[in-house]
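My questions all concern the structure below.
Rest of the complex left out; these chains stay put.
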Amino acid sequence: MVYLTRKAEFSASHYYHNPEFTAQENQRIFGKCNNPNGHGHNYTLEVTVKGPVDPDSGFVVDLKQLKETMNREVLDALDHRFLNKELPEFRSTIPTTENLAINIWKRLEPKLSLAKLHRIRLYETPDLFVDFYGEQ
Amino acid sequence: MVYLTRKAEFSASHYYHNPEFTAQENQRIFGKCNNPNGHGHNYTLEVTVKGPVDPDSGFVVDLKQLKETMNREVLDALDHRFLNKELPEFRSTIPTTENLAINIWKRLEPKLSLAKLHRIRLYETPDLFVDFYGEQ
């Protein structure tokens, strides 16, 4: 059993706001992130899959296929987007790093055929990241 | 003569659009960056000052003062902002990395009293950065 991780980057913008909070609550809880014009990040995504090593190819997963799946299912959808405005999932869910990592898991997990998705790690900045293992 | 560099980070969003270009030209020249909803980056800023070493303190510049100046003149103004909408300078100037570096030079240069500003380096992503030395 080997775990393989591939990194990718995308740039997006977002803001944090809960319409059921008062303006004061939104400001207290979300601070500068509450600015409705949005602000942005260079997100770094790490996708980890696991599986046995195929004895013929020496691979856990076909790397080109993994890259194409990540591009098609995640990067094409999120890169250079304002998440709150352009992704229906984030109309009612706040696009925090936590929720974005769960969202990426849901996008990728059903599309991986050979190896099994093990972990989504998402860096919002070099100093802040979240991990999601599919545990509900 | 010693050159001292301090790094800082800020997150902002922007988009690229020239109202004098046609929609097709904007799309061809700016590609994904033309999305009017904006997208964002974690910018990394390097400010380099130069000067002789003060024999009493061993410093080229008072580090706390440099940090405060960078915070007050640059980070407070740019961090968590949508540059096109919230900074008057970028109403008519496109906030490319090039123009943003020149803008930061203009903000900082008149506020540094002891050491002289030598270079603004601005990373838009880890793979793309610009340098400006104040040369017009």
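By letter and in written order, the chains are A and B; residue numbering begins at 1 in each of them.
Convention: a residue touches a chain if its C-beta (ideal position, glycine included) is under 8 Å from a C-beta of that chain, and two chains touch if they have at least 3 such contacts.
All figures in this text were calculated on a predicted structure; none of them were measured in a lab.
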item: Number of identical chains forming the whole complex, with 2 shown; value: 6
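Here is the rule we use: only the chains that are shown with their structure count from here on.
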item: Distance from the mean Cα position of subunit B to that of subunit A, given in whole angstrom; value: 28
item: In the complex, subunit B residues that touch subunit A; value: 9, 11-14, 32-33, 35, 37-42, 79-82, 85-86, 125-126
